[in-house]
Structure formats: C-alpha cells, structure tokens
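What follows is a structure written as structure tokens; I'll ask about it next.
Only one protein chain is missing; all other protein chains are in place.
Up next is subunit A:
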Amino acid sequence: MKGLRTSIIQEKKRTEFVIMEDYKFLFKVVLVGNAGVGKTCLVRRFTQGLFPPGQGATIGVDFMIKTVEVENEIVKLQIWDTAGQERFRSITQSYYRSAHALILVYDISCQPTFDCLPDWLREIEEYASNKVLRILVGNKIDREDREIPTHVGEDFAQRHGMYFLETSAKEAENVERLFMEIAAELMEQARCKELPRYEQNTTSLNGKTTSIGDAGICGCSRLS
C-alpha cells in the first residue's frame, strides 16, 4: 500500500510539472450529427479560420484545442469532432460521456438530417451526462435551397431543452459566436457552482483550472 501511495504522489508531482500553460477553464465540446452536415467545417472555421472545400468524411474522431478569452479569463476548448457515419457510431459514443457541451448539427437544406435528430437525442440521453449543455445548430444557412425553416429548428430545440443557433461555416456566420457563447455559458455554470470535478478522473489541475461538474443550467440563455 505504501508503495502504491508513493507512486501516486510521484505521479501527481510529475503531472504538475508538465502543466506548462496557465489557463483557468477547460471545457470539452463534442460535435455530433449526420454525415455531411458540416461539423468538421464548423470546427475548422472556428479553429483555423478557413473553410476547406471538398472536405472528406471524418473517420473516427478528430480533436483539437482552441484557446479563447472570455471576460479576461483564458479558456481552453477541447473540441471533439466525431464521424457522422452510422458505422462509426459505437466509437463516438464513448466520447459523449465526458462532454461539457454537445453540439448537435443538422443541415438546413437537407430534411433527412433534421429527421434524424430524435435518434441523436436518444443517443445523447443514453450516453451523455444529463447535465450536459446541449446546443442544436442548423448549419449551411448560406444555401438557397433551405428545407427547414428557422422556426421549425427553434421549436425543436425548445421542446428538448436545447439552445439553438443557425450558422454558416462557409460564410463564417455565427460560428465564432457559437463557440464563444458555449465557452461563456460553461464558464458561467462553473462559477455558479464552482464544482471542481467532472467524473472522478478530472482533477483540479494545478489548483488553477476548474472543470465544471453537475452544475446544471444557471438560467442563462445566451444562445437562444
């Protein structure tokens, strides 16, 4: 036992050692939704400021860090961009569980991507924390062949307790806003409750970083 404890302490010391950056908040954001709705393009628009034409299907899960500033605080967003295709569904499910925010994306010019939303919600119910911040995003508003009117998306979001936003990754419309408001909202939640844990494996890093726990919605509705 003694040996084990010693090694845990050593591990802790080393962990502190490797923290090279100073940030106060770290939030995990996971994007889900049918294939081809523009999840990867939303992420790339936000993280790299570009729109990759002819973006191939995501296979597996891509992940990246984006550091932003909210109310003079450094916030790190850990973004997990999952594959939309059915065959990768089982893989992406494991990424729901530790998410602080789930962005469910559909394509406003493609009815079937909207029709699948209840299926995605069922997955979210089953695998994600019930306190996860859920955002419904209707992407591709640059397109002229819209099939889903804004109010239909809005209604759906409202009925399911989700925030709602329409975006265009191509025209960079509302993309920055989407992520920044998620960051602000999660920060607000974290401050409301100041719970420094998320599941058991997330610790307060270096005493400076706060991950949010079962904070619940704080009554803020910046996104709607």
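The working rule: a contact is a pair of C-beta atoms (placed from the backbone, for glycine too) under 8 Å apart; a residue touches a chain by one contact, two chains touch by 3 or more; residues count from 1.
Keep in mind that, in the parts below, contacts and distances are computed from a predicted model.
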item	value
UniProt protein name of the chain not shown, from "Phosphatidylinositol glycan anchor biosynthesis class F", "D-2-hydroxyglutarate dehydrogenase, mitochondrial", "Protein prenyltransferase alpha subunit repeat-containing protein 1" or "HPS1 biogenesis of lysosomal organelles complex 3 subunit 1"	"D-2-hydroxyglutarate dehydrogenase, mitochondrial"
Full-complex contact with the absent chain, from A:S94, A:Q111 or A:T150	A:S94
Subunit A residues touching the omitted chain (full complex)	11, 14-15, 18-21, 23, 26, 28, 44, 47-48, 52, 59-65, 76, 78, 88, 90-91, 94-95, 98, 201-202, 205
